[in-house]
Every structure is written in structure tokens, then in C-alpha cells.
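The structure appears below as C-alpha cells.
Here the complex is missing one protein chain, while the rest keep their positions.
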Amino acid sequence: MPVPAMNADEIVKLLREEFPQFFYPGCGLSIERVDYANVRVRRHFHEDSVRPGGTISGPTMMELADFAMYVAVFSVAGPVPMAVTTNLNINFLRKPGRGDLVADAKLLKVGKRLVVGEVAIYSEGEPEPVAHVTSTYSMPPQVLQYH
Amino acid sequence: MPVPAMNADEIVKLLREEFPQFFYPGCGLSIERVDYANVRVRRHFHEDSVRPGGTISGPTMMELADFAMYVAVFSVAGPVPMAVTTNLNINFLRKPGRGDLVADAKLLKVGKRLVVGEVAIYSEGEPEPVAHVTSTYSMPPQVLQYH
Amino acid sequence: MPVPAMNADEIVKLLREEFPQFFYPGCGLSIERVDYANVRVRRHFHEDSVRPGGTISGPTMMELADFAMYVAVFSVAGPVPMAVTTNLNINFLRKPGRGDLVADAKLLKVGKRLVVGEVAIYSEGEPEPVAHVTSTYSMPPQVLQYH
Partner (left out) sequence: MPVPAMNADEIVKLLREEFPQFFYPGCGLSIERVDYANVRVRRHFHEDSVRPGGTISGPTMMELADFAMYVAVFSVAGPVPMAVTTNLNINFLRKPGRGDLVADAKLLKVGKRLVVGEVAIYSEGEPEPVAHVTSTYSMPPQVLQYH
């Protein structure tokens, strides 16, 4: 397994510089593990994401999956904040309860132009996923030309 | 064309009662038009959704698409707040600039158990869509049994 | 509306040369109309595609949608047989009866590297679509560089 192109601390630093309105201390998102093409991130529970019945909103899960993919892209390509999502497909499987969400992203293809991955989202402490995502990122033209 | 099962005012009232943490005056979402199986909603511009380069975040568009579909479901099925998204697929097409986003949802199938639709998202004043979404909602068991 | 980069006769000729095992007289697929980024193709009915209940198989519709997108790519990019599908998402809406299938493909984005479109599939003579598809093609590196 190759060494990741950036570690968790480096990715946190990059995100805080590039996305200060989105990723800041207290935003509720954190990075738990960064291996090459394989990362885990977390959404800390917040009452604002709760929906009737005590579940967490779909857009909260979509945002978490997109964040997990973005971190996974950094793990293989280094600091490419201009990488953009081109496609995201989510299947909602079960209603998460009140609690943190954990997302495991794994890249299925690391191409020169496209990076494809899947993300499984879990409600902390539950064995079955609450959502499953596949997503494609498009790399900026110059980035991966030497890979 | 059948009359919509709920009009915009009725849907606004329902959403404020059921989702007070999500849909409230000043939340940035509004309903512009409700026909049967065909609705338009709007995301008012807010600096918090801006990303580097002056564009609007992907999760903001996913949330808007999901909201548009939810309103479209109400337009055919009436007050069914327990309808849930089972699948959402989004293709990001162009980067929206700083400005409102407008989403047009059109239902492709209104079944007893599943409702399928597509959503085109536009940056206000631009002719080409910034994103295209297809999505499926699952209806609660009792709701559509007489349709 | 720009003139299409290839007309139907030119596309038929290209397909017969490049894909003689797939596209030949009697294969059941035909091209009905080619405008720029907007085409119609047809799958002629054949007993081999029938499934229990007298409907047509899902893979038959997926193949037709992929073919429609391929023809639409030619309409904007000219002869690029090495363009490849990277993603296809299909929602099956209604069971088609015994009869021809007609597919209308419309491109949503024509980029240098990615072309995104949607396809609506109809059972001949029926007003409501039997399936809806979105799909992305990746263009070969050299093809669209002057567009």
C-alpha cells in the first residue's frame, strides 16, 4: 500500500485555509484516519440535523459523503483543492438515530482525470450502514499528469 | 393536468410545523410555484455557501434538489411528511456563480410505493443548468393506497 | 443551434465500420434523427428481448440508452469511437409492452473531457416514459481540445 500523499493533519490545515467558512473548529466534521485511497471521517451529532422521528437529514449524509471523498482524493493526489465532484449517487438504507455519523471512503479507481470511490456511512455503534454512496471527482488538468 | 394536492401556502405551513429547525423564515429556501408533479423552489444566496473561486458548494445543491423533490411529492400525494428519499443521483455540470439557485422538479412516475422525479438546478439568470438530479422517494405504506 | 458534427448516415457508416459485430443491418437498432446534442434512436421489437408478463428486459433498455448517448456524442464531437461511458444511471419507471422502444437523448453538458446527457425511453405510442437515464461519457484526450 503506498504512503498517503497527505496525512490527516496536513489535510486539516489545507481545509482550514481553503474553506474557512466550511471547515473550522466546531464545524462538526473531523478526520479520523487517512490511509492511501481509504479514509474515515466523522460528523459529530448536532440537534440542527435532526428530523421528525429523531433521525438525521439526508443532506447531512450527502455532505458527509462528499467530504469523505474529498479527503480520500487528497490521500492519493495531494493538495488539489480544485478537484470537483462530477457525480454523486446515494442510496439511503436505514434511518440513523441520534448520534455521530462515521463515513468510510474507499477509492475504486485513481485515474489521471477521474477518481471514483464508494462511501459507506454508519450510525456510530451500529453494524449496518445507513447510506451507501458512489462518487466521481474530476481532477484539475495539471494535477495528476506525472502519476 | 390534475389540481395539485397541496398549494404552496399549505406546503409552507406543513414544513414550518414539521421541520421547524430546517424550514423557517430566513432559512434561505422558498417555494415559487406548485403545479401537479411540477414545482419550482429557490435557494437564496448566502455567503456561507460560497466556496473558493466564488462558487456554491455541492451539498447546497443536493439539499436544494432534495427539497424540490419533497415539495413535488406533496403536490401529488398531499401531506406525507414521512415520505423518505431512497435514492438521489446528481451530476454537477457547471459552477454556479454568486447568486440565487432555482430548482425545477418534475415527477417522472407517481407510483403507489415509489415516486421518481428529475430536478434541474439553475443559477439565476443563466440558461444552462448547473446540476441535474434524479431521485426516488418511498411513500409511507398507507398513503397512496387509494390512488 | 449548431449544425451536428455528423449526420445520421455518417454515424451509421462509422458504426458499421467500427462495430461490425454490434451494429449491422438487422441488429434491431436504428437512428431516427440527429440534431446537435439531441438525437432519437429506436430498438425494433424482437421476441428475444421479451420477459415473463410480455415486457422487455432491463438490459435491452440499458443498451438502447447507451447507444442513444453514443450517437449524441457523435452529434457534437464528430467521429470519436474511443469515447467511453464512465457512468450510467437508470430508473425503470413502467413496464414496456410488446413493441418498439424509442429513446430520446439530450446532452446537458458538452465539456472538453466529459459529456453528460439524459435519455428518456418510450414504448412506441405511449406518452409516459418507461425508463429515464443519465449518463457520462469521457472524451479521448485529443478530441475536444480545440472546442
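In this document, chain identifiers A, B and C correspond to the written order of the chains, with residue numbering beginning at 1 in each.
Methods note: contacts are C-beta pairs under 8 Å (C-beta built on N, C-alpha and C of every residue); 3 or more make two chains touch, one makes a residue touch a chain.
On a predicted model such as this, the values are computed, not experimentally measured, just so you know.
Residue-wise, the contact with the chain that is not shown comes from C:Glu63, picked out of C:Asp35, C:Glu63, C:Asp100 or C:Glu124. For chain C, the residues touching the chain absent from view are 18-19, 21-22, 47-48, 50-53, 57-59, 62-63, 66, 81-82, 84-92, 95.
Those residues of chain A that touch the chain absent from the view are 89, 91, 93-94, 108-109, 116, 118, 128-129, 132, 134, 136. In the full complex, chain B touches the omitted chain through residues 86-87, 89, 113-114, 136, 138.
In the analysis below, only the chains that are shown with their structure count from here on.
Chain A and chain C have Cα centroids separated by 33 Å. In chain B, the positions touching at least two other chains are 89, 91.
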